[in-house]
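Part of the complex only, each chain left as placed.
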Amino acid sequence: ADEVKLQLKWVTQAQFAGYYVALDQGFYEAEDLDVTILPGGPDIAPTQVIAGGGADVTVEWMPAALAAREKGLPLVNIAQPYKSSGMMLTCWKDTGIAAPEDLANRTLGVWFFGNEFPFMSWMSQLGISTEGKGEKGVEVLKQGFNVDPLLQRQADCISTMTYNEYWQVIDAGVAPDELITFKYEDQGVATLEDGLYVLEENLNDPAFVDKMQRFVRASMKGWKWAEENPDDAAEIVLDNDASGAQTEEHQKRMMSEVAKLTAGSNGALSEADYQRTVKTLLDGGSSPVITKEPEGAWTHVITDAALN
Amino acid sequence: MVMVSMALLIWCAGWWLNGRLANSSASNTSAVKLLVPAIFGVTLLIVWELLVRGLEVSLVILPAPSVIAARFATSLPVLWQDFQQTILKGALSGYIIGCGAALLMAIAVDRSDFLRRGLLPVGNFVAALPIVGTAPILVMWFGFDWQSKAAVVVVMVFFPVLVNTVAGLRETSAMQRDLMQTYAASYWQSFFKLRLPAALPFIFNGLKISTTLALVGAIVAEFFGSPTVGMGFRISTSVGQLALDMVWAEILVAALAGSAFYGMMALIEKTLTFWHPSQRG
Amino acid sequence: MKTALAVLSVLAAIAVIWYAACVPMNIKGVLDAAERSGAEVVPATARERRDMGPIGLVAANSFAIGDVWSQDRPRLPAPHQVAVELWETTVEKKLTSKRSLIYHGQVTLSATLLGFVIGTGLGILLAVGIVHSRVMDMSVMPWAIVSQTIPIIALAPMIIVVLYSIGVQGILPKAVISAYLSFFPVVVGMVKGLRSPDQMQLDLLKTYNASLGQGFWKLRLPASMPYLFASLKIGIAASLVGAIVGELPTGAVAGLGARLLAGSYYGQTVQIWSALFAAAILAAALVALLGVIERLVLKRMGVQA
Amino acid sequence: MNMETTTQALNSQAAASDITPQAPVIEARNLDLTFQTNDGPVHALKDVSLEINKGDFVSFIGPSGCGKTTFLRCIAALEQPTGGALMVNGMTPDEARRQRAYGYVFQAAGLYPWRSIAKNIKLPLEIMGYSKAEQAARVEQVLELVELAGFGGKYPWQLSGGMQQRASIARALAFDADILLMDEPFGALDEIVRDHLNEQLLKLWARTDKTIGFVTHSIPEAVYLSTKIVVMSPRPGRIHDVIDSPLPKERPLDIRDSAEFIEIAHRVRDGLRAGHADD
């Protein structure tokens, strides 16, 4: 069997259910693949891992991948299981925030580590500076890994994923109607998340291309299985969680939310989505993530072959 | 391959030169004492540069020193801001509070045998709490700004200084203490005239270890939440953006600041404990 | 005996302070929960409460005090909450369970021990070199100090990636980080220890024309024993921290570091605290073990207790 | 025979105290001291009884390891006897210590390395609250006395063994203690300095009426200086003989050639030899 190492963007959770299902259900095996899934975490830059040769393919968000590309690490998107973005800003309603304009003069928690780009371009579109509090400015905090800043009211809003952190806020006892959320998707600043990326040079190797075609095919099979059997998929994820930190309830709910994001994709990258992402990033304000239109940042070679 | 073998050659040459210098008659002059580590460092940098170029190591894995230097030179304003936030506000204030509290506590512990027996084991236990666990908690308690970083530093430096000071205060020889007994000296007299001076070498041991701990603590704490400025913030966001040259520029700042901080303490130590055998050379 | 009594009373004092501290720390969270469940809270909204001091809140809502010690996600968990969690995740779980702290502890422990062995070995070797060679002393020592000013957490992911790229995986990358943290105290302590013989003791061997090796085995090494053990104790604690740090960028799969991270990720304060305590207990046990070995060795050497 | 000499010594003491009616400055009755070591107890002092009167100059002499240091330490409340009674100035040694009754010269110099010689000598003066001017004057004076004038600014490690010992003597002489306890103070000094210091010490003693306890290994020194010579024998440390000196208080150096002197010296030597034979 051919070996494939897959680097995830975050810890083992239902966000990556498709891959775990494919592994568990033998879809990879059926394609004669021996897949190792490497969980990520707050300290791991998947782009760096793949650059160092630690993985063949990685799950990454497109802004980070394009930024890496401009830094001289030629990553190529070979498949895009996530159709829409799950990122949003979650605020306390009682602070009086009702519309994006109200964000000025607030304290906002933002994820950095390459995940800050969509936020930055959103703010620049709103004409809000991120340099500090003021009439037309916000105070930005580098949010840690959890939702404490919101619960402790150290921030008025924090970044959340529809499938994860939002529910942690709810689990902490907060009623949904105490909160107001701004989905990046709705604000028109959504960027593509969780795509599969490989190094460009590897695509010159037919054997590697063939391996990836089989990999993507099996992975998408896994995703569709997971969408249809969310509870079973969540169980599979739990079985693979070596840290023993995930709970069944949370993973099942995450799976059902994730399914909404993957539902629209057969695995092939939509060129329109790509263009929208690039446009959002190019509008990124004072310190743009990418300065020029990237070239060759994606290919349909794999998906074309895999999905037929 | 040429560069790799050159690296090897330069490495050997550096050692040879240092060997000559260190064993020469001038080896006790302060010029040579500075020159030898400098040569070692320069050799290391050249070898690094050559290896990175020779082996074509990717920029996103390990940038060459020249690239780092260029980034350092062009980012001075940002680096200075980060330095102020992390070192001057976070590390320094935490260091002063932590060391001060530890010294006071050490005196209390030293005065009471009961406290010493009870507090030191508990203290050792608390000192073993890993920073990756305490930092998020302290960020939650003290907020995102430098106060939480100072708190992390306080926790990190408190016990090394406490333990060293307590050990130092007990370091006097039996005869030295007996002498004070025959004078019927009061506690504070024998404290200031005997125990404190005798403890100084130990106290400085703790203070010196703590300089590097303070620095590392303040930087690492920023990984767990920070405003959008600071060395730890910059390092973690730069890694995310694969701007490894910036990461190393910040590390360079940390190393410079840390060495200066350590050197300063060593200098104060030298002037205050000139009498100790280890300082007499 | 006296020590046990003293430790117990200090612990009792800490527990009392701790329980008391839970009140101001957790009162806001308790009141938020109470408000949601429809209770009468003064002031009525979380927004107003945010700007009030904890003392005022406690005074105005004394009914809620009981709950500060039993919250689900407290800012400061009460001691018994941590104890219960520790008990449940150690004694009541199967050793192979991924929720067992013993399982995670053992993962961390193996990396710690490997790193400790590498780090101490390296540290002792360096110290021996530094003491015997002026070149090493003058050139390596300052850089060893500089090396410790580098924030290892920043480097850890890169170390892992670099090791990865040359095919080193598994426990070794963690051990390398743990060795990096533990070698320094050992170098410093051993250099001090190996240099601790006074002039007369050295001169004595000189008059015997003892070889360098004899000087090392018969004088420097025995004289350095107390220093060695002091630095080993610091070193093993540093190793443990290193192993925990090293667990974060390896995908936080298993180990106490992974546990800490997962707890932190989900805001499970009780879980964080219990993992923290497990780490500290592990460190204390390792240090105590070294203490026992120290006593045995020093006793065999006849050094005054 | 040992028992006999001891009782005999006690009798002669009793006789002495009949003559001087005041209470003894130091009074030991059946003093015992046992060190607990990990390989069994060490009997350092056994059944030691002795009276020392005000103004006495008492020398202790005996084989090494016989307990001389230990006895001096008991008097200064630096060691706690495990049996018997010990009174100093009618109080416990510890109370006397609190009243700053002692000047003590240790067997090794024990100077504080972070203080220069002058500052080492100043140490007790600072602690006892002498005025600055007084401190400076006294330091000058005692440095002169021990022939170290000009060395006040040096640090201990810059002096030879004998010079350090002299500095530590100066430190004990700098302040006014009623009782001076000196543990082999002149061991590391040559005969000339030793003679000089012996004379100085006698002068000081005559002038101030201090009570002095003095450990030495030199028989002539013991005889020359003392009004009372205590010969000890080892394992366990006991008093073998107590000799009251008939020499006058006024003692020129050449008194050492007198017949009386030689006779006492002989008695001491015999006592020492017997102590060794006990062994």
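So that you can tell them apart, the chains are marked A, B, C and D in the order they are listed, and the count of residues begins at 1 in each.
Note that in this section contacts are C-beta pairs under 8 Å (C-beta built on N, C-alpha and C of every residue); 3 or more make two chains touch, one makes a residue touch a chain.
Bear in mind that the values here come from a model prediction, so they are computed numbers and not experimental data.
S.K.: How many of each chain type make up the complete complex?
M.R.: Chain copy numbers for the entire complex: A x1, B x1, C x1, D x2.
As a working rule, only the chains that are shown with their structure count from here on.
S.K.: What chains touch subunit B and also subunit C?
M.R.: In this structure, the chains that contact subunit C and also subunit B are A.
S.K.: So which has more C-beta pairs touching, A-B or B-D?
M.R.: Comparing B-D with A-B, the pair joined by more C-beta contacts is A-B.
S.K.: If you average the CA coordinates per chain, which chain's centre is most distant from that of subunit B?
M.R.: That would be chain D.
S.K.: Centroid from C-alpha atoms only, then distance subunit A to subunit B, rounded to Å. What do you get?
M.R.: Distance between chain centres, rounded to whole Å: 38 Å.
S.K.: Can you work out the whole-Å distance between the CA centroids of subunit A and subunit D?
M.R.: 86
S.K.: So what's the Cα centroid distance for subunit C and subunit D, whole Å?
M.R.: Result: the chain centres lie 54 Å from each other.
S.K.: Could you list the positions in subunit A whose residues touch two or more of the other chains?
M.R.: Residues 42-43, 45, 48, 51-52, 144-146, 148, 152 of subunit A each touch two or more of the other chains.
S.K.: In subunit B, which residues are in touch with two or more of the other chains?
M.R.: Those would be 61, 136, 140, 223-224, 236, 239.
S.K.: Quick one: which chain pairs are touching?
M.R.: Final set of chain pairs in contact is A-B, A-C, B-C, B-D.
S.K.: Give every residue of subunit B touching subunit D within the complex, in rising order.
M.R.: Interface residues on the subunit B side: 173, 175-176, 178-185, 189, 193-194, 197-198, 200, 273, 275-276, 280.
S.K.: Give the list of subunit C residues in touch with subunit A in this complex.
M.R.: 29, 32-33, 36, 45-47, 50, 72-73, 75, 97-100, 103-104, 153, 156-158, 161-162, 164-165, 248-249, 251-254, 258-259, 261-268, 271
S.K.: Where on subunit A does subunit C make contact in their complex?
M.R.: Its residues touching subunit C are 8, 11-12, 38-45, 48-49, 51-54, 92, 94-95, 144-148, 151-153, 168, 172-175, 241-246, 250.
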